[in-house]
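Removed from the display is one protein chain of the complex; every other protein chain stays in position.
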Amino acid sequence: MRENINESKKKLKMWENTRRNWYNYSRNPLSIIGLLVICIIILVTVFAPYVSPHPKSADKFIDFDEANRPPSSIHICGTDQYGRDVLTRIFFGYRYSLIMGIVVLAIVTPLGVLLGLTAGYFKDSWIETIIMRITDIFVAVPPLILALAVCSVLTPGLFHAMMAVCLMWWPWYTRMVYGISSSLKGEFFVQAAELTGASNLHILLREILPNCMAPILTKMSLDMGWVILIGASLSFVGLGVQPPTPDLGSMVAEGCKYLPDQWWISVFPAIAIMLVVLGFNLVGDGVRDMFGA
Amino acid sequence: MSKPLLEIRNLHVWFKVFGGILKVLDGVDLIVRPGEKIGLVGEMGCGKTTTMKSIMKLLPIPPAIIPEGEIIYKGKNILKMSSEELQRIRRKEISMIFEDPTAALNPVFTIGQQLQDAIKFSGSNNVKTKKDIKNRAIQALKEVSLPDPERILRYYPLQLSGGMRQRICISMALISSSELLIADEPGTSLDVTIQDQILRLLKELVEKRGSSIILISHALGLVRGMTDRVYVMYAGSIVETGKTKELFSNPLHPYSQGLLNAIPKLTGDGIGEGISGRIPEYINPPSGCRFHPRCRYVKPICKEKKPPFFKVDEDHEVKCFKF
Partner (left out) sequence: MKLSVLNFRKKVMKLPNNNILNISNLVKYFYTRQGTVRAVDGVSFAIGERETFGLVGESGSGKSTVAYTVVGAYNPTEGRILYKGRDISRESRKRPQSLKKEIQIVFQDPGSSLNPARTISQILELPLKVHAVVKDPKERMNKIAELLDMVQLPSDYLYKYPTMIGGGEKQMVGIARALATNPSFVVLDEPTSALDVSIQAKIINMLIKFQKEFGLAYLFITHDLSLMRNIADRVAIMYLGKICEIAPTSEFFKTPLHPYTQMLLSSIPVITDEEEKLKPKKIISKGEIPSPVNIPSGCSFHLRCPRKIPICSKDDPIMVNVKEGHCVRCHLFTR
């Protein structure tokens, strides 16, 4: 009986928390717009084969009769030099952008955060020195150059591009969490846990980590946009996704040759990149507001 | 009865926050006469600092709203004064000593520089040259019994102890010939012996100049040693006022009684029980008398109407329907 009451109280509290978080998030109308944009993009991406006007364009497709047509009611964003529908290719191109964002963050965040927590908690010990000096080395290399170097050594492709971006991204999480962890180390509640006899793992994951969640989630939201942009930059120079697979960066690159006459081949993919990055940035701002920063 | 120096009449102060309106002050009445030492006691969150900040007009408006009430200083309403008049009063007539001396002093300027600023803005006529200012600064530091004032002028606040910083804050407050001093929890962050020294010093200086002082504190023992009259505040209004010694030995309002009972004493056996319940939320304060949810003697009328002041004795008034 008592357990049931407690369970329902818990659910009530969680619902209250969700409502309050939404309230804080939605104070800024731009955050809502960002969220809307991202939701639309995600839907479009997931259901790309069904929503796109000319699904065949996403694959090897050549139709020189339709090539280089300006935007019209049939081809809303026009066609490219091979006759492929630009809008369809944008929808499918978003897939690779989002995949890159999700995979990179899924690898980088746990790794970076764990290292940061450990380094901060064991401040002034050899553990911290090793971790932070390695972090310093990676931070010192200009990020894009590192990515380019890795990609040019290995065969260009989505997988290697993701690896390269991971390599240059993790140190920032480590640094951020290191700062918070080392400052929380001296707090009384951490001491209380230590004195009770909690294990180090518990202290790192259950005492210190929850206090870092706000900046971590904010950073992740903002980073999605950045990772997508870096991914597009790599593709732009030919080190990412290879043709004929549709990818926003490579579409912009290919379309450059046809500027300014067939402007739609480059411009629409560029706008698409801008939309997704802007969307994530606005969501990131909203997340920051939500956590009351 | 001399004419009051400062009179707060029915002051209401509200704050607009996202969840609604915090109705913090609910009709505060306070009188300070020239040369009087007044205490304002109450627990955390009762509105003492809000009251004091409104005297100096330090409350940011918005989010603060003052729907009703007046603060009359020397016959004029502070809330309606022009900014020049207000400036003049802040420079020459009313000074405030804040609770935390470390926070009140700018850590990147030396004491000498900060005193210099205080002197320049005090608008005294006889300090013109740099030498004059320096001498005035040294004089101010000597007044608060700081040893070796010349050397202290060159120090940064963080190089000095808490007691010294508090003395410097006091000297800065007294640089202009203040008529009214407001001391917000002076010495709370200091050790007992140092706090004792500081309060004696304050009392001495105030008596020497004939200024009035409002001493705000949640430590009733301090207030007893230093003030002539005291106001007890709860949840945004004054609940009882009277001569200090009298009120402390004979508290009438149930809240004052509970408070005095709960203080650990050197006599008696054990500590009294606290007062049950919590301080009310200002978003949705209790109707009528704000103390009624926690009061032992609550009657139906207490929930409906706010009690007015009942005069029990010369100078001893209570806001309670018991009377």
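For reference, chains read A and B in written order, and residue numbers begin at 1 within each chain.
We take it that a residue touches a chain if its C-beta (ideal position, glycine included) is under 8 Å from a C-beta of that chain, and two chains touch if they have at least 3 such contacts.
Keep in mind it's a predicted model, so treat the numbers as computed, not measured.
Colleague: Based on the whole assembly, the unshown chain contacts which displayed chains?
Modeller: Contacts of the omitted chain with visible chains: A, B.
Colleague: Return the single residue from B:33, B:53, B:218 or B:306 that touches the missing chain.
Modeller: Reading the full complex, the residue touching the unseen chain is B:218.
Colleague: Decide which residue listed in B:258, B:280 or B:307 touches the omitted chain of the complex.
Modeller: Answer from the full complex: B:258 touches the omitted chain.
Colleague: Looking at B:163, B:186, B:236 or B:307, which makes contact with the chain not pictured?
Modeller: B:163
Colleague: Spell out the interface residues on chain B facing the chain that's missing from view.
Modeller: Residues 43-44, 161, 163-164, 191-197, 200, 218-222, 224-225, 245, 248-249, 258-267, 270-275, 278-279 of chain B touch the chain that is not shown.
Colleague: Go through chain A and note every residue touching the omitted chain.
Modeller: Residues touching the hidden chain, for chain A, are 2-3, 5-6, 9-10, 13-14, 187-198, 202, 206-207, 210-211, 213.
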